[in-house]
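As you look at this complex, bear in mind that one protein chain is not there, while each of the others sits in place.
Note that the chains are named A and B in the order they appear, and that numbering of residues resets to 1 at the start of each chain.
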Amino acid sequence: MESLFDLSLINSTLRMMAPLLLAGLGGAICARVGIFNVGLDGLMLMGAFLGIAANVLFENLILATLFAVIGTAIFSLILGYLIINLQANMIVVGIALNFLSIGITTFTLRTMFDVKGAYYDNEMAGLPVIHIPIIREIPIIGNIFSGQTPIVYLGILITILLFFFFRSTVLGSRYDAVGINLTAAKSQGIKVKAIQYQAIIISAVLCALGGVQLSLGQVTMFSENMTAGRGFIALVATMLGQSNPFGVFLSSGLFGFTEAISIRMQSMNIPTNFTLMLPYVITIVAMFIFKDKTQLNALKNNTGSTR
Amino acid sequence: MLLELTGITKKYGDFFANKKIDFSLEENEIHAIVGENGAGKTTLMRMLYGMETPTEGSISVRGIKHKINNPNEAIKLGIGMVHQHFMLFPSFTIAENIVFHHEPKKGILYNRKKAEEEVAILAKKYGMNIDPSQLISDAPVGVQQRVEILKVLYQGADIIILDEPTAVLTPLEVKDLLISLRNLSKQGKSIILITHKLNEVMQVTDRVTVLRDGQVTGSLKTKETDTGHLSKLMVGRELAKKEKTEVKVGASILSIEHLNIIENSSKKKLLEDINFQVKAGEIVGIAGVSGNGQSELIAAITGLLQVNEGSIHLADIDITNLSVRQIREAGLAHIPEDRYLWGSAKTASVEDNLMMTEYRKKAFQKNGILHTNVIRKFAKETINKFSIKTTSQEESAQNLSGGNLQKLIAAREIQQNTPFLLAAEPTRGVDIGAMEFIHEQLLMKRNNGDGVLLISSELSEILSIADRVLVMFEGKIVGEFTQADVSDEKISLLMAGGKHEQG
């Protein structure tokens, strides 16, 4: 039992939660401007794939990450155009985007890399693990925080930045205004569409980073549909966290934690399937405790096409 | 001349929403635009505010012609608009709402402290009492309206358009608003007031322009006219005075005793000790400014809201807290307050909308299977009988005009032939033709020996067809009049919260 809970558990929680956190923050920023982004999973998958593909091409991790981020942002414009300009149903478009992403990544994987299932190259370098000089020396905190990939630290940083953005900046307040009452914001001369596009692109960037963490951080490979629904879990984290950056941090932390625990419990005599189930069960339980209205508002703004 | 509109025409297809309208506004003037619903007031103002562009005609501000393409350009010209439906952010503070899109900044940061200070100064300057740090969601409607006006002032507008500003206000709030408007004009602002309430026009304006069917039928100095003349210009003819036949009033159909409804969270009494009856062969009108408990009363009678204390009887059946279905089966028909929210499904067909209160009846179904032929025939007959204008019964309800949809709803409810009809705001926002038609239907129902409860915020509607009038204020019934002793002033006083004088 002593191996189940220790300080390194927090360390692995951080590692596990990073992709969810990033995508969840992306979902949150969309929700704040009134968009219910069901396409998180597809955006993440695209990011994961582009990261690997670009790394093969350039053999440079920074370029690979950049490529993934830009490529995913461009890909997200489809979502933006349909939701913002054509006012198509957000859920339908989001789900379709996920399919498109699976289709494109799998298709390209098979045609360009000529592999089926998974691509990996033992020679390929993954994201480096950083040991922050001073922090690693501090006894307990060092164990917890040190030794993560840059994207994990970036995720924490972005959480803080986003929190600050919504609380203290003018632009943040306008984002909120668009989400709260789109017509009113429009009537005051706010360029509502531009703001919604910005939010979708930012969410795509965050999802891409999450995807890169998956494919180049936690492992160094790409497998077909490798996000395996993580984008949906991120969406749940968004909702559970009430679209507040710290809320998203805590709820994705909950997921990361249960995931980390479930991995440890595999060594015990509990069937894997039950430990894998844990995050979902806990989320449902958590939903009884926290109830969110922001997402529902986002959905309501999309009236006229709830089907 | 501060503002001048010349020969403004707006065409939608072959239809003229506005035809060759001339209008002018001087410095410090309050100029009213009055007209029936659909006379073209709002279209005209939308063009001035840049939300629509005129087909013909020109707009000049301070002698210079302008093309106003969007609200931003209007704001730059010093034109501001207070919309009928408020454009506010409930979870923002009052200050944040007022400075929105013109926020004081410190770099990229939002200087909220400065915003509150500026708003406080502005409010003081124009004598408007607000608390800048209060959340909009906590502010009463009257305050929200002040926020809307301050917002326009903060943007530096000299010309302020107010679209039906008093529709949602209590009489006291209306009084405050009118005083504020006077103040504003004294401080150099010019105001365009769109309304259809003539007494407000008489109280506060300098000039008044009357629109009918998209055209100007008169432009007068307020001092040189009166409400009678204005209403003739608005309607174009004398409204036919309703000839009411004497009907013998029978037994009580609806009887409400000691009805109380208490809000769950705040424990506030929404309805307090309501007692009244509606008898066979009479129309009982409930007058009052909207928001004084009428909605709760409607919901309580029709089964949409839980009753805390008291009882409601319908045709000798205790319907207190029964389900909507049980109450309807006991003999309720109900024209709801909001035809789009409660009264119809806009994406459904006319036929489906007509069937809502009929589909369970034996004539239309057997063992849960609908008789589609019978339904089709019934829908066709109803459409003809009530002259509902629609291309077919398959047409979806959203393609009907407001008046026709209201006719559809009235037809559906009246055809049920129940002993009791609750008609809530049955003619809100419909044209005069539809209004007269619906009134006739309500009277026929009464003459037929049924009971009708008419709830309306339009006093004129109640006065013209009700046999007995109750006045509601803050969740209570504060007065009762029979047709013989009813008067406009007495009711207005009670609606505003005044005391009912004996006698």
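Here is the rule we go by: contacts are C-beta pairs under 8 Å (C-beta built on N, C-alpha and C of every residue); 3 or more make two chains touch, one makes a residue touch a chain.
Operating definition for what follows: contacts and distances are computed from a predicted model.
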item: Protein that the absent chain corresponds to, by UniProt name, given "Glycine--tRNA ligase beta subunit", "Nucleoside ABC transporter membrane protein", "Magnesium chelatase subunit D" or "Alpha-D-ribose 1-methylphosphonate 5-phosphate C-P lyase"; value: "Nucleoside ABC transporter membrane protein"
item: Candidate in contact with the missing chain, chosen from B:R112, B:R146, B:R328 or B:R468; value: B:R328
item: Residue among A:N37, A:T72 or A:N89 that touches the chain left out of view; value: A:N89
item: Footprint left on chain B by the chain that the document does not show; value: 10, 12-13, 15, 17, 37-40, 42-43, 214, 302-304, 323-325, 327-328, 334, 336, 341-348, 352, 355-357, 359-360, 365, 368-370, 372, 391-392, 398-399, 401-403, 431
item: Residues of chain A (touch criterion as defined above) contacting the omitted chain; value: 78, 82, 86-89, 91-93, 95-97, 99-100, 102-104, 106-107, 110-111, 116, 229, 232, 235-236, 239, 271, 273-274, 276-277, 280-281, 283-284, 287-288, 291-292, 295-296, 304-307
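Definition applied: only the chains that are shown with their structure count from here on.
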item: For chain A paired with chain B, centre-to-centre distance based on mean C-alpha positions, whole Å; value: 46
item: In the complex with chain A, residue positions of chain B that touch it; value: 70-72, 75, 83, 86-92, 96, 100-101, 103, 105, 108-110
item: Parts of chain A lying in touch with chain B, wherever the complex brings them together; value: 168-174, 176-177, 180-181, 183-185, 187-190
